[in-house]
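With one protein chain withheld, the remaining protein chains of the complex are depicted in position.
Now for chain A:
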């Protein structure tokens, strides 16, 4: 393959720094915060407002306002949690895993991808806490010396999940913030207004770019990256075990942990592309996020789609290869029962459509790529719906078979978290350098 450049020719450390700083600092007073940002921010805020109303009403009225009931006691709450936490994985794969692999195209993407991780993890964390029914007691999951004489149930993957998510969110935040320190220092030094200088100065925490600081900075960053890379795998494995650990038909499968890691990679890369494609022209990032990046992300998306497809095929194969009649019945219900459109939607959107990315012309077509990524996110959502709802609706006892219909309040909460995701991300885009300038400078100074 002919190597496309990871950075437009003619770009220097100075021109790059000026361009990226200008997005946040807006030194030229005639250039205001662009109109598209305000429109998008307004729309996101209104979605978020709907979500806040939904949560307040939930606190007042209780879980009865949701469609969950026996036998389907896990509905949108767990579905959306799994969906969001999978979306969060993209940033960690790109910024930690590919940092360790030392690939050059990772440099201009990592800040954007990590920010997406944080926003999505925030949305994910809301759901399991709300679904507790009495969310103010969420800390009971934590093994602390309480007056109840109770200890967390370490035999349950739900407890591991709590630890995994907590560790993941904490490490992601630290990794993200630590990577930002030199860039905050750059913004502090370039800012004109006193308010901006104080704001970025406090965030920079006294980073001055001295030799000593850099000598400490680089190993710490590398160690954090080395911690993050296995963490992203453990988080999604444990999410898979939340299901595999239960005795429900269709969940009790040893392939679930890797299957959920594949799904996480797929939705993670999809959401990075989904956000990247419109943001690139809007912020003028074309010199730094080039066709090479889009191409690489497209190929990663295709790879993870193949992994997911493999899991779908193995799911079918092991069901019929194995001895369990209940598993076979469950599989047939999935592919031909009430929720069959959900199953086939999953297969088409996650497995079939991304195959278009075998052709580079498709990968480099922004509209098509965007649509396929959007399809993948919908497909991943459908996959979670299929896994959670079909298995619960058809329990082992025919007398307790049931159905699940999400209510208005569940939908409004889902769209509320989409609002939360977009609102926090737009704030990050506006206030924080969206390309890691310090790392870009290091790359630009390296002899080509």
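One rule holds in what follows: a residue touches a chain if its C-beta (ideal position, glycine included) is under 8 Å from a C-beta of that chain, and two chains touch if they have at least 3 such contacts; residues count from 1.
Everything below uses one rule, namely that contacts and distances are computed from a predicted model.
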- Name the absent chain as its UniProt record does, using one of the following: "ATP-binding cassette domain-containing protein", "Potassium-transporting ATPase KdpC subunit", "Cytochrome C" or "Phosphate transport system permease protein PstA". "Cytochrome C"
- Note on the structure: Out of A:205, A:223, A:313 or A:326, only one touches the absent chain, namely A:205
- Just name the one of A:10, A:145 or A:219 that touches the chain not displayed here. A:145
- Item | Those residues of chain A which, in the complete complex, touch the missing chain | 145-150, 188, 194, 197-198, 201, 205-206
